[in-house]
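Note that one protein chain of the assembly has been removed; the remaining protein chains are unaltered in position.
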């Protein structure tokens, strides 16, 4: 019912906008962004705190400001976008079925698809926290939307489970807006959040952080009345006798993000266990030709700047795919080993790569004074010391196309952590 | 002409206590007659007690002792369910069920169960051997040596069924009073007519007849008027519900023969395509004790693993607990109390209560109508149309619907693909939703993998608009379950 597009981008958050803008800069004029919310910008719109963009813009922006720069870019480039539009299905031959109020149900045929749907928060159910199911249990992101965009305080006495950055940021936001945050509990023996956020979101307000603690019971039949915290052992099991009841009317959960890959699964694309995102090659292309992925739908990021970089790579590659196609044939496998949980990409076809290939990865534990090593088959070609690496911080190594092309018959690139 | 005194004094012919599936089924069947009916419910909505937290199974009927009321109503209800699902437009699927046997020496018991089922009138029962089990259900354990297959077993949406019954009863004239808790029931007589005075927290109500469909509280009400005391023990059942991506893990409802771990748990697809495992069975004291426990949830996982080693436990999206109304006599208590005329019990309604509800409604309504000398109405609206369901509609149906009303093109709950149109309908329709859970039970908004993280602020927006109230007044499920505490900076 409507014209076809060279590239259809699913999602108008930071990933989708950066991918679309860079595809446009690479010469593709026929791009459509489909966004389910009422505005472009995605989750940045509710991240009103500062700390975004130090890498990309060399200044410290709030989420909405960072988003606005890309919204302007999209608008100035004349990229088509549709808001309040939900994509329901993408067929293997890249026919996108979507709907909204104005157009009803419609399909768009795409030359290439860029998946940029982002991620969602893990709910209480995924943790099997026992207890009642009263009002007052929110994921941190939902609370963030209520407080920052709608102007409502979801509760007055708050316990937060999970000390990732969203949990920490919400501790400060709720406090500033007039709530009492009683404690932030963290299952792991370390926080996944930035030190800066621990200091400025918790310490500044005297909010205690309890590491190796979890919520083992939720009390209250109508509204939350309190939660029971307990210390956990090294297997993350609650230790009997360490229970502590904390009266509160709200429990915020900041217990992890899950890439939203239902559409991806529907297309039969291969996913990686470690990330819950699609497997991609050097071009951010998934197991299905001409379908690319970037941002949090691919793997959960901690910095939006990295989302932008990755998505620009995806946009460029999609443009290349449309203009001249990508080279097929044997690719070099990228293996995550010894403390590295996964890598993105997980295979490289050097001929398709830019001069420099960024391989992003996460470690599975906290490592101090250890080395990041890269092996080309059996040969170590990089050995870089890091004072600290933690699961909460994405790491990266940069490979040179030239080097890869020199090594005919290279089978495997291994990225590993080597301890002191 | 002035009304007769009894008409003034007895506002209703029948008051039904409890708007669970049983109460709503009775009300719906009663509404076929020229009777003035009122359903009293202490919660803010229908389907808030036992009816909302159970397995959603339409049992074949082999479990109950032959000759018991459970056996009788189970069979009858099972037979009624399919037609009823078409009449009242709620999701039902006859997926069949299996009872797994894990020990060679217990095959005899399986045969016994089959004979019992046949005596109860269950059709098509068949013993499956190991290979056949695996062929039908490849994900089941190889340890299952035999199974009793019941092709007539089914699954139903408990909310869908209860809400459909209630809406249809309402459309046919039954009144519903929510947030109304009955404190006492007393036998009274006026100008020669017998009846009951019910004192509630919202005033007094008089009725010629009372139906006690009060779930775990049915003993309390029975014991107020009858010397034949009942004792209902709340028996907790905990469940885990899994993501829709796992909904095809099994096709049939998989029961277990009791093992050394006690009564088994089931693994079943739900009618909406999730996978569900549970329940535990623990007798407790607190009739409000619908909390899950670490032990209970662990037990569910442990026992489910006996049927299938690789139940994808990592895909759990929520857990919940419900209370079965277990009567000490271990059977349904249905019909007029012997020593309390016009007081009709539908008590002890535990499994297979959901299956039996339509039958209990039909039988009880007929009995009550007979006793009250009521006649069938000329005009009874038999059919009820449910909320248009975007996620299951065909593309053509959907396109037409959006053309008619663009709100059906605006997706609010992305996990379950529920639109603004469906949510507005859920609020506006007869006995419409008044809370977040009310919307959820009617539309499934918030029931998906993100468990309302994304859609709850948007549903709140629509609810406030439709109800004409501030968001601060909105609740999760009525009473004090307020969703928001105030405005930003309000108390700075």
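Order of writing sets the chain letters: A and B. Residues in each chain are counted from 1.
In this text, a contact is a pair of C-beta atoms (placed from the backbone, for glycine too) under 8 Å apart; a residue touches a chain by one contact, two chains touch by 3 or more.
Criterion: contacts and distances are computed from a predicted model.
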| request: Out of "4Fe-4S binding protein", "Transketolase C-terminal domain-containing protein", "GTPase" or "CxxC motif-containing protein", flag the one the UniProt entry gives for the chain missing from this complex. | output: "CxxC motif-containing protein"
| query | Per the definition of touch given earlier, which of A:93, A:203 or A:289 contacts the omitted chain? | reply | A:203
| note | Across A:54, A:239, A:337 or A:388, the one contacting the chain not displayed is A:388
| If the hidden chain were put back, which of A:177, A:217 or A:260 would touch it? | A:177
| said: Going by the contact rule already stated, which one of A:135, A:159, A:181 or A:194 would touch the omitted chain in the full complex? | reply: A:194
| task | Could I get the residues of subunit B that touch the absent chain, sorted low to high? | result | 488-489, 492
| Mind pulling the subunit A residues that touch the left-out chain? | 38, 45, 48-50, 60-65, 68, 147-151, 176-177, 194-196, 198-200, 203-204, 387-390, 392-393
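Throughout what follows, only the chains that are shown with their structure count from here on.
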| Residues of subunit A touching subunit B in the complex | 36, 84, 86, 88, 97, 99-105, 120-121, 123-126, 128, 130-136, 138-139, 141-142, 145-147, 150-156, 177-179, 216-218, 221-223, 238, 249-250, 265
| message | Under the definition above, what is the set of subunit B residues touching subunit A in their complex? | response | 240-241, 245, 288, 290-294, 296-297, 316-320, 395, 398-399, 402-403, 406-407, 409-411, 414, 417, 436, 449-454, 456-457, 471-472, 475-477, 479-492
